[in-house]
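Just below is one structure, and these are the notes that go with it.
Note that one protein chain of the assembly has been removed; the remaining protein chains are unaltered in position.
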Amino acid sequence: MRYLPKSPADRAQMMREIGCKSIDDLFAPIPAEYRLNRDLKVPRQMAESEIIDYFHSRADANAAGYALFLGAGAYHHYRPVVIDAMVSRGEFLTSYTPYQAEIAQGTLQAIFEFQTMVCELTGMEVANASMYDGSTGAAEAMLMAVRLTGRKVAVVARSVHPEYREVMHTYTQHQGLPITECGYLENGRVDMADLEKKITSDTACVLIQSPNFFGTIEDVATVADLVHKKGALLVVSIAEALSLGIVKPPVEADIVSMETQSFGVPLGYGGPYAGVMATKEKFVRQIPGRLVGETKDKDGKRGFVLTLSTREQHIRREKATSNICTNQALIATMATIYLTIYGREGLKELAAQNLAKATYASGEFAKKGKVLFAGAPRFNEFVVQTKDDPQAINQRLLEKKMIGGFPLRWHYPELGNASLWCCTELNSKEQIDAAVKQVGQ
Amino acid sequence: MRYLPKSPADRAQMMREIGCKSIDDLFAPIPAEYRLNRDLKVPRQMAESEIIDYFHSRADANAAGYALFLGAGAYHHYRPVVIDAMVSRGEFLTSYTPYQAEIAQGTLQAIFEFQTMVCELTGMEVANASMYDGSTGAAEAMLMAVRLTGRKVAVVARSVHPEYREVMHTYTQHQGLPITECGYLENGRVDMADLEKKITSDTACVLIQSPNFFGTIEDVATVADLVHKKGALLVVSIAEALSLGIVKPPVEADIVSMETQSFGVPLGYGGPYAGVMATKEKFVRQIPGRLVGETKDKDGKRGFVLTLSTREQHIRREKATSNICTNQALIATMATIYLTIYGREGLKELAAQNLAKATYASGEFAKKGKVLFAGAPRFNEFVVQTKDDPQAINQRLLEKKMIGGFPLRWHYPELGNASLWCCTELNSKEQIDAAVKQVGQ
Amino acid sequence: MSDKDIKKATRHVNQNEGLIFERSSPGKKAYRLAPLDVPEVDYNKALGASARADLGNMPEVSEMEIIRHFTRLSTWNYAIDLGMYPLGSCTMKYNARVNEVVARFPGLANAHPYQPAEVSQGAMRVMKTLSDCLLDITGMDAITLQPAAGAHGEMTGILLMHAYLQSKGNPRKKILIPDSAHGTNPATAAICGYAVENLKSNSRGMVDVSALAAQMNEDVAGLMLTNPNTLGIFEQEIHKIADILHEKGGLLYMDGANMNALVGKTRPGDFGVDVMHLNLHKTFSTPHGGGGPGSGPVACKKILEPFLPKPVIVERADGTLAFDYDRPKSVGRVRMFYGNFGMHVRALAYTLANGPDGLRQTTEDAVLNANYIRKKLEGDYHLPYQSPSMHEVVFSDSIQEQKGVKTGDIAKRLIDYGFHPYTVSFPLVVHGAIMIEPTESESVEELDLLVDAMKAIAREAEEDPELVKNAPHTTRVKRLDETGAARKPVLRWKPAAKSAGE
Partner (left out) sequence: MSDKDIKKATRHVNQNEGLIFERSSPGKKAYRLAPLDVPEVDYNKALGASARADLGNMPEVSEMEIIRHFTRLSTWNYAIDLGMYPLGSCTMKYNARVNEVVARFPGLANAHPYQPAEVSQGAMRVMKTLSDCLLDITGMDAITLQPAAGAHGEMTGILLMHAYLQSKGNPRKKILIPDSAHGTNPATAAICGYAVENLKSNSRGMVDVSALAAQMNEDVAGLMLTNPNTLGIFEQEIHKIADILHEKGGLLYMDGANMNALVGKTRPGDFGVDVMHLNLHKTFSTPHGGGGPGSGPVACKKILEPFLPKPVIVERADGTLAFDYDRPKSVGRVRMFYGNFGMHVRALAYTLANGPDGLRQTTEDAVLNANYIRKKLEGDYHLPYQSPSMHEVVFSDSIQEQKGVKTGDIAKRLIDYGFHPYTVSFPLVVHGAIMIEPTESESVEELDLLVDAMKAIAREAEEDPELVKNAPHTTRVKRLDETGAARKPVLRWKPAAKSAGE
């Protein structure tokens, strides 16, 4: 096998030195009745050229070169080529978790920069080295709020991504942590009155998403006031992180859980992405996941290390803040490179372009259907209610090599023939106009 | 401009330190009447995403996914992905000519390995670090033979690649080095009788190609005997280097000039490729181009340096063995990686597959047309004579997304409706059968 | 110490580089946007109170500086591409480049998770084919690819057990976990609402079956077992273990982190395992990327299938694939979308490159390498357990400790010898553990260099313990103050710190 650096002679010599006659001597510890005496049922060994051909065929069976109007938790933005050029370097790609700091300063400094940028973007004081994704991060943020408050109920806005809410349920089901949901208003924002009712003295935290699943930007400050008045914590989940280029950061939140996919991470049919959790300094000892900290070496030289690991499973075991070990380091590195490329001005300009595209598109769609949730600001997503069934519209679009919005009926039956559309810098006016045509009157 | 690492403030500060008021002060040495006071007429500055789109459109205007039956000096072979993964590393890609050996050992050792592999493949004793390509290498080999023999005429086989012959003419036209051509036989090989006539006491060298332009493998040994008997040198040019996996190396030659494109170098519409020149040790001081040699550092540790540079233009100026300076180092590195991947056994297996494909194909074509030059062994190319004009056949093939053989009439009118076909490991039986169908009776 | 004794590495000039924020200067740009083809929108007007003032200390630099910044940083890292990682339990094997290439094919890399099924068949087929391969490799009946890593897989697996037992009327209270287990095991049990009960291992480094029999009862949901265990020892009484659990209605969970010792040679499904996870970033060669991403598929027996996270991929009569969301008994989602799909692509590419023969040879070479190292180092380092080793071997520092040299010191000294350290002080059952897993990716030459280095360090520990205790000596930063880092955590750069930065 071409990956294996051994010749038959090498193997023979090694066995001689070990003193075993056949390789199966080494597998003697496996009870005979459990040894597999046949080939595995996997495809035969392929040449590299065949592997390339195989995946070309798979890729060709997927949409390619389609105009995409889907967001809903996964966003298509342009990925500068520098990102892959850098993360493809073996020193980043094939390095291990940086426990041995003296030969892992590259990863450690990059993640320290990631943590810093996440703080700058979210307005929080500390951020961790990454979570699996935005959905698991949001779930772990709830558990963190429970540890911090000692309270045992959570309130989640229905305008939070439905799949995020499902993950929260999965994570909390055996923690004796009931989750109550809170509705949204005509303008798409959290129903404050309903929220006020739902929050009790047992409420550990309220979790909202902004921009929320409808693309509406929440009034975080007002929500925070209410939540804090009730002695609960506010967790803000961010799915479209690029919004932070022009949207006020949720500084009033106690914990921010963010999905960083928008920052140069390929859509990749849903993963790998990278979540990240940010919070106030005073809460840092309850944050899950790895943290990179600055320190000095013997000669007083600046260096970076993984720190506060007494929170983690390899030290604390069942008392750890989370069971997470492997995280999404390389994806966090991608995001760091992306954020470095666009930087202070570029993120603003790019976010503004997204806003302009979505504003134009929603204006055009408004001529063919009803754009819901007016009256509150949006970023790059909007909900359109149509006469026709969204599925039918999407079928028409598909024939024109366009992928339409995300139908909402399944998760929000009350919205009827509505679907969630997304327009980013990658959607040309031409594409938008073509899509609108298909919506019909 | 996004590549420039300067802020406006940086520029202002630098000018202050230099003591110039405006940047144009620095261009004062340019006489005013020659200063350009308008924008250059080049396209406006583009975003990276626009550059990507621009070249996608150009690429789409080219054939892609076509079955290719063209060889004729540029061969399509599978390129293992390891090649680009390695040469894309900035340390290889963006490093300079290794004059400063202490910080260029990577390039130097790789080229030393390249030189060694070329010697192993060609049966020569020394090889240089690369030439621009096979055609210029062949031309410089002639000039080298002239320096070695002091004689002033060259004989070239007409079965040498026509464009190679044109380049030889260009290089030699002002050296007072007349080139006479020598014909080929029914079996495609050099016409020995004609050759014997053409060689005179003034003949510095005879240059043949093997496999030659018709795909025929020359009888190098017999040619060498004749050439040496006449006191001339034999230069063997190799265009399809992969042939050396199963074809006897031209050990009887005095100089071998080889194009290495077949070794993992993209077709790239004709370049960049890499030529290389190999010869006998005793001729080394007349070889053009760079040479990497082994040496030791102060502590006796093995290291590599550019050596014998007294042959080169930067030392010898008008008396140099050539004017070449920049060569094709990165392409030579690609070839080195390719040769390392296939190695001792793989090159043989791969070459054998090429032979099998071409043998099958020529057999099939023989049913539709006349395969010329029987009676001498071939590698992966063969000449087919057809009733229809090859241009017409190629038009039919093109409609079926196939690119047919290279029509020979232009360069070899005597062969009539003949064209040169190539089949490599990348031509499936299916493709071959489909192509044969289009040839017609 | 003189570099001369060190065969594998030499010191070389290496570029310094500050934090990216320290390079920032207003007006530098590494980006340029395409012209806007729709009317501009003033975001301050549009967003009103929700509009952002500015982006604070986000950097402003040029593309050239970015390339240099990250290229320089990268040269400070050790990596598989540079040399061996003898990291026990981590299976740091070769990450083939072709995996990276195919994972970036636009049709796969640019696929949106919600794009219609008719234009997602390629992606679904990759997941289905990988699933089928993993099922035969593990000998299980059903699988989910949703978990993002091993620990995430553990949680998924324990949730399956919980749901299954719940459906039988009682989820039970406890999970048994051997003292040699990885930290994620107990942490996972806790997240799933289970109390953890420790299980002692016997003198041979295996589960003490009689102890298990004594501890097993109707309160126990099951056992989380790693096999081969973290000592690299195959649990020879595995089936007895399974029987004891099953008799009392419990289930056997297997942590598949060590599957690199088993693939193609034996199947957990055959020796009594009910549910297990795989680490694609270990056994199936997806790159570790400095800490992640990973992927932790969970395979289980038929009885647990109804409870798998949703959606699950189903093949329709017409051969097309679809996601089935109608899973009433499902434990729910453990992650949005379908998991780390990019890792599924890579793991499948690895499987195709190997085929049945390659996978078997891979396992054999991994075990051969570990036993070669064990044989060569036996005399020099103490071997706490004599049981045969599979894919990894665990020594202890007890010989060297007599001179005050601890496993952590030996590990740091290995860095000077050009190696990444082995896994330090894990598993906890071995005091001063030296845990070495070579994987199949190492040549005899590389193994011999490790052996030489370990022997040399053993000598140094005798003759010059301080040399070892102060290692590393050849790195751009010396041993870093981790205690100081934890005492006053500095977790982000701040403008104030700037001057201090340089």
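The chains carry the letters A, B and C, assigned in the order they are written, with residues numbered from 1 in each.
Note that a contact is a pair of C-beta atoms (placed from the backbone, for glycine too) under 8 Å apart; a residue touches a chain by one contact, two chains touch by 3 or more.
No experiment lies behind these values; they were computed from the predicted model shown.
A.B. asks: Going by the touch rule at the top, give the shown chains the omitted chain contacts.
C.D. replies: The chain that is not shown is in contact with A, B, C.
A.B. asks: Just to verify: which one of B:190, B:233, B:330 or B:436 makes contact with the chain not shown?
C.D. replies: That would be B:330, which touches the missing chain.
A.B. asks: In the full complex, which of B:183, B:377 or B:416 touches the chain missing from this view?
C.D. replies: B:377
A.B. asks: Among C:43, C:94, C:194 or C:350, choose the residue that contacts the chain missing from this document, as touch is defined above.
C.D. replies: The single option touching the absent chain is C:94.
A.B. asks: Which listed residue (A:8, A:65 or A:150) would be found touching the missing chain in the intact complex?
C.D. replies: From the options A:8, A:65 or A:150, the contact with the absent chain belongs to A:8.
A.B. asks: Of the residues in subunit A, which ones touch the absent chain?
C.D. replies: Residues in contact with the chain left out: 2-10, 45-50, 81-82, 85, 90, 103.
A.B. asks: What is the set of subunit C residues that contact the non-displayed chain in the whole complex?
C.D. replies: 7-16, 23, 62-65, 67-68, 71-72, 75-76, 81-83, 94, 96-97, 415-416, 418, 441, 443, 445, 472, 474-476
One rule holds for everything that comes next: only the chains that are shown with their structure count from here on.
A.B. asks: State, to the nearest whole Å, the distance from the C-alpha centre of subunit A to the C-alpha centre of subunit B.
C.D. replies: Between these chains, centre-to-centre, one finds 48 Å.
A.B. asks: In angstrom, rounded to a whole number, how far apart do the mean CA points of subunit B and subunit C lie?
C.D. replies: Between these chains, centre-to-centre, one finds 46 Å.
A.B. asks: So the centre of each chain is just the mean of its C-alpha atoms; given that, what is the distance between subunit A and subunit C in Å?
C.D. replies: So the centre of subunit A lies 20 Å away from the centre of subunit C.
A.B. asks: Where in subunit C do residues touch two or more other chains at once?
C.D. replies: 26, 29-31, 33-34, 60-61, 63, 67, 71, 98, 100-101
A.B. asks: Counting only residues that touch at least two other chains, what does the list for subunit A look like?
C.D. replies: Counting only residues that touch two or more other chains, subunit A contributes 48, 52, 80, 85, 88-89.
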